[in-house]
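Notes follow once the structure below has been shown.
Our next item is chain A:
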Amino acid sequence: MRVALFVACFNDALFPGTGRAVVRLLERLGHEVAFPSAQTCCGQMHWTTGYHAEAAGLARGFAAAFAGHDAIVTPSASCAATVRRDHARILRAAGERDVPPAPPVHELTEFLVDVLGVTDVGASFPHRVAYHPTCHSARALGAGDRPLRLLRAVRGLELAEIPAADECCGFGGTFALKNADVSVALVADKVRHIRSAAPDVVCAVDNSCLAHIGGALSRQRSGVRVLHLAEILAGDGA
Partner candidate 1 sequence: MTSRDRVLGRIRDALGPARGTPVAVPRDYRRHLGAGRADVLALFLERVAGHGTPVRHVGADELATALAAALWSRDVKRIIVPPGLPSGWLAELDGVEIAPDAPGTAPDAADTVVTGCAAAVAETGTIVLDGGRGQGRRALTLRPGLHLCVVHADQIAGTVPEAVARLLPSRPQTWLTGPAVAPGPSRAPSPHGPSALEVLVVED
Partner candidate 2 sequence: MTPRPKFAAAARPALADTALRRALADTAADARARRAAAVAELPDWPALRAAGRAVKDRTLLNLDACLERLERAVVDAGGTVHWAENAAQAARTVVRLAAAAGAGEVAAPAASVLEEIGLDGALTAAGIAVHRTGADAEFPAGARVAVTGVDLMVAETGTMVALERAGDVRRCLTVPDALITVAGLEQVVPDRADLEVLLQSVSRSAGERLAPVVSAWTGVVAGDGPAAFHLVLVDNGRTRALADEVGRAALRCVGCDACLHVCPVYERTGPEPYGAPHAGPIGAIRTPQLRGVASAANASLPFASTLCGACADVCPVEIDIPEVLVRLRGKVVDARRGRPVPTPELAMMRAAAWTLTDPHRYEAALRGGTRWARLLARGGRIRRLPGRLGVWTDARDLPVPPARSFRVWWRDRGERP
């Protein structure tokens, strides 16, 4: 299958290793990866911060960049949700009528489990790993236990359970800046719960939330690393 990768601007700049891991993983599974070079940003930050006219330009740009691709995969649950759920809202808010369906974007774990039908991707990662279900993966996309099924099939991986795992880490995009004190209070509780599970690594399917959690873990010099799930599945996270 020919799969178009939407890497997401945040990953492009700050976490290129995640994009590389997705490429390696999909190619290992025998699929061809394309990277439409006109892609930039899905418009999530503009939309959720209230800059709706600006978000509309980005939504249109996204549709143009991925026109003609019928299998699009992204290692960002929040960007997948933005395209699938919000692009139609964005375009309607901009006054467009007869909004076309959004490009068919799959979050990586959905793509692996639902489209490719695999849970064992042949990875090995001999570490104690905690999975944080980000709000967009768990609620907006309904990822369910797909990420955990993928993790359970990884050789040598020991799963650690985070208490109150489904609670938000407090990132929330520009919320982390506009309501920094509340955001920090939330991530402090999240980090406390994570440390109580004593993992080597915390993984998720949103690098934005991981940057937030990882930023607090790093500030506390906790020794717990954060890693995108794709990098574990690609088997090179050790």
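Criterion: contacts are C-beta pairs under 8 Å (C-beta built on N, C-alpha and C of every residue); 3 or more make two chains touch, one makes a residue touch a chain; residues count from 1.
The set was built so that all candidates are chains of the complex that A comes from, given by their letters.
What you are looking at is a predicted structure, and each value in this text was computed from that prediction instead of being measured.
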Item to complete: Have a look at 1 or 2 and point out the one touching chain A within this complex.
Response: 2
Fill in: In the complex, chain A residues that touch candidate 2
7, 9, 11-17, 19-20, 23, 27, 32, 35, 37-41, 43, 45-52, 54-55, 57-58, 61, 65, 86, 89, 93, 135-136, 139-140, 166-168, 170-188, 211-212, 214-216, 218-219
